[in-house]
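Excluded from the complex is one protein chain; the other protein chains are retained at their positions.
== chain A ==
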Amino acid sequence: MIIDKIIVTLLGIMGIAFTYWFFLMKRSKEVIVKDSIDIIVDGGYSPEVISIAKGKTTKINFLRKDPTDCLEEVVLSDFKIRKHLPLNQKITIELTPQKAGEFGYACGMNMYHGKIIVK
């Protein structure tokens, strides 16, 4: 019965490595937004990372397609915005950032995350 223990241990190590790589080492592609963008809310935010211009008003339209409770709110705390996202309805948030930098946003329970880069 030693062989099975070795196999389980090896699979376990591979599982841990895979979990680390899959969830913690992902790199999201940055989407440059000109005037407005639709962000689909379905198991996360896509696109997840957007970059917008400083001092200019950009419309971010959230469209929630996922009924998961977690996602029913989106919180852009750096911009002091907490919005309810009704299912299958476009909710527009207008941002006119005055400061450059990276600003994270998340769902109401802080489980799903996205990022707004202001340049």
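Some points to look at:
The rule is short, and it goes like this: a residue touches a chain if its C-beta (ideal position, glycine included) is under 8 Å from a C-beta of that chain, and two chains touch if they have at least 3 such contacts; residues count from 1.
In this section, contacts and distances are computed from a predicted model.
This figure omits one chain of the complex; the name its UniProt record holds, of "Polar amino acid transport system permease protein", "ATP-binding protein", "Cytochrome c biogenesis protein CcsA" or "P-type Cu(+) transporter", is "P-type Cu(+) transporter". Chain A residues in contact with the hidden partner, per the touch definition given at the top, are 5, 8-9, 11-12, 15-16, 19-20, 22-24, 26, 42-46, 48, 66-70, 75-84, 86-87, 108-113.
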